[in-house]
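Next up is a structure, given as structure tokens.
Every protein chain except one is present and positioned as in the full complex.
Let's look at chain A:
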Amino acid sequence: MAGKVKWVTDIEKSVLINNFEKRGWVQVTENEDWNFYWMSVQTIRNVFSVETGYRLSDDQIVNHFPNHYELTRKDLMVKNIKRYRKELEKEGSPLAEKDENGKYLYLDFVPVTYMLPADYNLFVEEFRKSPSSTWIMKPCGKAQGKGIFLINKLSQIKKWSRDSKTSSFVTQSTKEAYVISLYINNPLLIGGRKFDLRLYVLVSTYRPLRCYMYKLGFCRFCTVKYTPSTSELDNMFVHLTNVAIQKHGEDYNHIHGGKWTVNNLRLYLESTRGKEVTGKLFDEIHWIIVQSLKAVAPVMNNDKHCFECYGYDIIIDDKLKPWLIEVNASPSLTSSTANDRILKYNLINDTLNIAVPNGEIPDCKWNKSPPKEVLGNYEILYDEELAQGDGADRELRSRQGQSLGPRGGRSRDSGRTVLTTWK
């Protein structure tokens, strides 16, 4: 087709616009005929809503799945993972194996979480089991660390008690819903500082699941030394790694932005902890990402007009166990440093190369199987079709000979993680 791709966006970021322009695409408004729309999450809600929605034609592609919130809202993500685990348990899958304490061996990657106010009583029961623990309260629908606080006493969350007479809200509208999770108070520290990992994952289709991992993720460090001391629970500079918060700290540095590349992390861990445990850590990280996607795949509206690039937030604890904290549908495209700008520009570039093949007017009926050459800095994380193709291949991650046990049991839930980032 000879025409140029017509694009629209409601996110005015140079890393996006520069990428569109360099492909020679033409900017249009959303009322005109467009082929590619990079939209914010509010807009996607309108496009697919019952009242205001409209049908997308075959040559139109958008950058979100209609119900991405199944993965990207904190409460729904936890719900879906819990449901997924129970299903696996019911069908007797080896993946759902538990240890002697009743903890899942391979699927325990989300910190214990409850919805408030719905699960308030369940939460209280859990809280009383270990009263000295710290919990983190997060509003379900917010981002950038907004509204998050830590508690270590029940009195601090009296408001959410269902029976509370002083409860200030009567409706349980989704806006005020919170999740409360067990706070990981033993994060892995480097240089005495807490950090988390931001990894980008592109999903082109959920059924069959096809996802890619961006090789250039990064670590976000807190500017202040970490302390689990209760006196510093209110100090968000110690606990929250979001750049939106850290950049207001006194010690925020605009040259490196408190960020490390994942390769640095790898080098550091291999040098100080050894190659095997580092390899195992990264394998586990890939595993939990794939599992989280599998958990939501059944409920996800696998609209063929859609692809999505998620920002995964992961924390590593001092036993080198990774925890999935949350998944972002709209990872920030703001650049805090020069390196950042380059990284995000390349991220969008590689994403577009995969989602819109050859930069031509898309046909959403295509098989969504891009050739290897266009992947750029992405690597195939999981390809369900490929995995089912060689069902005889049970070797999931036998390289490390790890104790994660047999997982090739059934072709449905065995899969080959093709990723070899740790080479």
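For this structure, a couple of remarks:
Simple rule for what comes next: contacts are C-beta pairs under 8 Å (C-beta built on N, C-alpha and C of every residue); 3 or more make two chains touch, one makes a residue touch a chain; residues count from 1.
Operating definition for what follows: contacts and distances are computed from a predicted model.
Per the UniProt record, the absent chain's protein name among "N(6)-L-threonylcarbamoyladenine synthase", "Kynurenine--oxoglutarate transaminase 1", "Sodium/potassium-transporting ATPase subunit beta" or "Rab-GAP TBC domain-containing protein" is "Rab-GAP TBC domain-containing protein". Annotation: of A:W7, A:F48 or A:W260, A:W260 touches the absent chain (contact as defined above). Of A:F221, A:W287, A:F307 or A:Y345, it is A:F221 that touches the chain left out of the display. Looking at A:D108, A:E126, A:E270 or A:E360, the residue that reaches the missing chain in the full complex is A:E270. Although one chain is hidden here, its contacts on chain A can still be listed: residues 190-193, 221, 224-225, 251, 253, 255-256, 258-260, 263-264, 267-268, 270-272, 274-275, 278, 339, 420, 423.
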